[in-house]
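The structure that follows is given in the form of structure tokens.
Yeah, one chain of the complex is gone here, protein chain that is, but the others are all in their spots.
Now for chain A:
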């Protein structure tokens, strides 16, 4: 068997084959995914068959709260090109373990939900193996199970992505936009992808946060496939969910580590916020004592005039 494989491999280099019994992994160069064979076949920069072979690994840490777990599951249902994996032990998070896991599952990016203190959710978005990674703080989470989000769409249909123009303002926004595009857009000929386009994602930057929304496109039906221009105006959007807001903390050069390429100057960690609030409350007693002494001083400094009527009822 082994010998046969080797001989087959030798032949495969000469004859371009797409799928094999022993599949040859496409070489992951820095410039993308290129099948060895195709480099020799065509030399133009245009890859004739650009196949989006994006696979996302979605995992979370242990001790994740139910709300964030539901958010993760919602995202799993939204991305048909993802693989959900078991919970990862918290101590071995950043660094080698996760990278190995991603390699093992043959994925090209990873969404890792890290929940700390059962209150804060951090989302790591990484492009493996060498890619940049981003750590976000997730807030304002609403899952799809909320009854106020009434829309529904096909599971696995390819979404339309809309980005606000703010994403062109700075280098880090551009990088984030590219990562979001690659991770959230279902590959075109994916096995689990369904044909029509009936929902749209919104990524918009407001107040230096990335807000995510997912809407169902609903059009009153007159004809099935192609739509006369007129009814395009009656298109309405119904929110499907989930909703969340990402606050970028840091961008690293490597996957789950590496040199810091960007640090958000306006970011305050939730621990700090809570500490400040506690400090505010903690000073009340000291402030009271201070106020008392101040009052005493004031009274001493400005003595009252002797009251004329003080002795009136004295006997």
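Assume a contact is a pair of C-beta atoms (placed from the backbone, for glycine too) under 8 Å apart; a residue touches a chain by one contact, two chains touch by 3 or more; residues count from 1.
By definition in this document, contacts and distances are computed from a predicted model.
> Not counting the visible chains, the remaining one has a UniProt entry; which protein name from "WD repeat-containing protein 46", "U3 small nucleolar RNA-associated protein 14", "Putative eukaryotic rRNA processing" or "Centromere protein N-like" does it give?
"Putative eukaryotic rRNA processing"
> Pick out which of A:65, A:141 or A:175 touches the chain that's been left out of the picture.
The one listed residue touching the chain not shown is A:175.
> Residue-wise, where is chain A in contact with the chain that is not depicted?
For chain A, the residues touching the absent chain are 30-32, 45-47, 50, 52, 77-78, 127, 130-132, 144-145, 147, 150, 152-168, 170-172, 174-175, 178-179, 181-182, 185, 187-188, 194-198, 200, 202, 204-207, 209, 211, 213, 215, 217, 219, 221, 224-227, 232, 235, 237, 240, 251, 253, 259-266, 268, 272-273, 276, 279-280, 286, 290, 293-294, 296-297, 300-301.
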